[in-house]
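Have a look at the structure that comes next, please.
Excluded from the complex is one protein chain; the other protein chains are retained at their positions.
Chain lettering (A and B) follows the sequence in which the chains are written, and residue indices restart at 1 in each chain.
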Amino acid sequence: MTETKQNASDLREGIMATLTKQQIGSVLAKQGILIAFAVFIIAFTIANPKFLSVDNVFSVVRSSAILGVMALGVTFVVISGNLDLSVGSMMSFSTIVVLDLHDKIGPFLAIPAMFGMTLCLGAFIGFLVGYLRLNSLIVTLGMLSAIHGLTLTYSGGQNMDIADKEGTWFSVFGQGTALGIPVPILIFAALAALLGIVLAKTAFGRKVYAVGGNGTAATFSGIKRARTVFTCYIISAACVATAGLIQASRSLGSQNTVGQGLELEVLAAVILGGASLLGGSGTIFKTVIGVLILGFIQNGLLLLGLQFYVQFIVTWVIIILAVWLDIAAKRGKLLSPIA
Amino acid sequence: MQPGALSKALKNGAIWGFIVLELIFFSVAGEYLSLSDKAFMDYDNMLLLLKQSAPIGIIAMGMTIVMVNGNIDLSVGATYAIAAIILLDSMTWPIFAGLGDWVIPVACLLALAVGTLLGALNGLIVWKTGVDAFIVTLGSMLGFRGIVFMFNGENPTSHLNWTLVDIAEAEFLGLATASWFLLAVTLVIWFVMTKTVHGRNAYAIGDNREAAVNAGIRVGPHMMINFAIIGFLAALSAVVFYSESGSVNPNDGQLYELWVITAVVLGGTKITGGAGSVMGTFGGVIAIQLLRKGLGHIGADTSTVNLVIGLILIAVLFLERQLNVKGKEELKV
Partner (left out) sequence: MTDAKPVLHLDDIVKTFPGVRALDGVSFSVMPGEVHALMGENGAGKSTLMKVLGGIYQPDGGAIYMGDHKVVMAGPLEAKAKGIVFIHQELSLAEELTVAENIYLGELPRKSFGRVDWATLAERTNAILKKLNVGFDAKTRVGDLSIANQQMVEIARALTVDAKAVIFDEPTASLTDAEKSVLFDVIADLKSEGVGIIYISHRMEEIFKITDRISILRDGQYQGTVATADTDEEAVTQMMIGRTLDLSRNASHHELGDVALEVRGLSCGKLYQDVSFEVRRGEVVGFYGLVGAGRTEIAETLFGLRDPSAGKILLDGEEVRIHSPADAIARGISLVPEDRKGQGLVLGMNCRDNMTLPQVDDLKAGPFVAEGAEIAIFDQYRDRLDIRTPGWKQQVGNLSGGNQQKIVIGKWLSMHPNVLIVDEPTRGIDVGSKSEIHKLLRELAAQGYAVMVISSEMPEVLHVSDRIVAMYSGRIMRTFTSEEVSEDNLIQAISGIKSNEAA
């Protein structure tokens, strides 16, 4: 009898010891990306003091805003355990549509009309992935192509331009400032705050984590998995529409391919922020950090006088290092154990 | 006949049935809609189709191995562009100046070697870090593209070697060089996947990786070899295509990964690995090219092609799911 008790207390101590070790590991894994970001900022600032100037920071964040807004939505999709590769071509679609409708029905009606159409696309994807349970990688790959075709059909392959570029208030979303801060930054920040709260503090956010973490267990807990996934795609589409609005407003004219390739950059930012492609982990805050890291790398390397392509290579290295170290911290070994 | 054999046969033959449907549809629709008087199923037209399938098709064979293996490679488009630049640029390098036309095999080998190495690098990272292949190759897609821009910035790289162009444009037994390459690669990869130990292990690993590890298959090196193969094939595709065109844009090959994956999935390879066939992929490649040409034939433009291919991909996924539904008593999770 006493022996059993002895064993039990040993076991408990043992568990505690494991926990602390794991906790240290997880703190490192959780904060690693922040630490890397800080080191990175300091290094660049030493190399070029202009790096942290208000002007420069504004310019970086403003140019990251479109990518960032899209990444916010994709974060929801990724945490729910799915992918969205269609955001790039969907963004081209909303940009082209809003520019076209601007001259036809005026900006007041054009914006809600564009949001409505983009949300329909999101709903279609959400229906396929959520309710029909089709593989999200293939569905959104197909939608990437299909929406691109839809955009080309809509525009007839022509570039879309607003006729009166000087006289429209529409430019405010991309070019305006409020309280001395560029509007795209404000939109990005406001949306990040809103979606961050939704994800972290609401019942819906909790369900997104549960569905991504273990969809079966979520179903067994009475969570409507299909509806949750569907809603994530709706949120993603709304973010894409917002990004399209900023893009259209900034340039007041656009090619059909303006968002091409962005889906992968967006995904890179989300992954860099530490969201797992398996679902169930990630936060809006970390995605914002991921977006900013990508933006600052691009900018920092340019300020150092390096060619633009160096950022591609640096991004490559950083993404793999970030995910690798995350995994390594979890398994407690740097190298994979597979032979 | 064993139970389930019919639906399996249906599934295996589905892509060829689809191709036949396409042929019939475009031939009939072409009668009414086409601007030219030529029939769609014209012999020359079909030969051209095979040739045009080559760049995507060659890479798709590599993607079949990698996807059967349970991985994916998003960096093939960038590898393709790098190999193309190496091929064209190296022919002008001063160290090869004295070689005359012997520079051609040297340049080709160099391009192929670089492609293979880049693929192997992806594989090595997947093996050693344990990071998912999707993320690894997503990263290298950006990284490799960066390397592409290192050569000539945003300017195209051009070099026409007329001997090489002659080889590329040559025809043998009525088939263009590119077509021969496509057929040869298909045959070789088919042989590897169905007849060799390496190919069978690829299926085993994709199907049940833990079982493969338990059985003592060295999963890491195996996957690395497959990534090297797809790198090699991406480079081969570039060599075949750019021998003729002689000019490469730094953005060339973008979105190739998507086309290639579409072809492979249309051909019936399971996205989670463990199942798929080289002949199915070949069918997928032909089906896509037919669709492009056919829609062009009846006067539709590129936009329709994109739309249709995207929707067909989704429809295929949907049909496959419906075929696998077990019935009403299934657990609803």
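Observations
Following the convention adopted for this analysis, contacts are C-beta pairs under 8 Å (C-beta built on N, C-alpha and C of every residue); 3 or more make two chains touch, one makes a residue touch a chain.
Every value quoted in this text rests on a predicted model; they were computed, and no experiment measured them.
For the options A:Gly167, A:Gly180, A:Gly222 or A:Gly305, the residue in contact with the chain missing from this view is A:Gly222. Screening A:Phe93, A:Phe124, A:Tyr209 or A:Phe296 against the full complex identifies A:Tyr209 as the residue touching the chain left out. Annotation: of B:Trp127, B:Trp190, B:Tyr203 or B:Phe232, B:Tyr203 touches the absent chain (contact as defined above). Touch with the hidden chain on the side of subunit B covers residues 2, 4, 195-198, 200-201, 203-204, 207-208, 210-217, 274-275, 327-333.
Annotation for subunit A: contacts to the undisplayed chain at residues 4, 7-8, 10-19, 21-22, 197, 201-203, 206-207, 209-210, 213-214, 216-224, 280-281, 339.
Here is the rule we go by: only the chains that are shown with their structure count from here on.
Once the centre of each chain is set as its mean CA position, subunit A and subunit B turn out to be 29 Å apart.
Only residues 128, 132-135, 137-139, 141-153, 157, 215-216, 219-220, 225, 260-261, 264-265, 267-268, 271, 277, 307-313, 315-317, 319-320, 323-324, 327-328, 331, 335-339 of subunit A touch subunit B when the two sit together in their complex. Within the complex, the subunit B residues that touch subunit A are 74, 125, 127-132, 134-136, 138-150, 153, 213, 218-220, 254-255, 258, 261-262, 265, 271, 301-314, 317-318, 321, 332-333.
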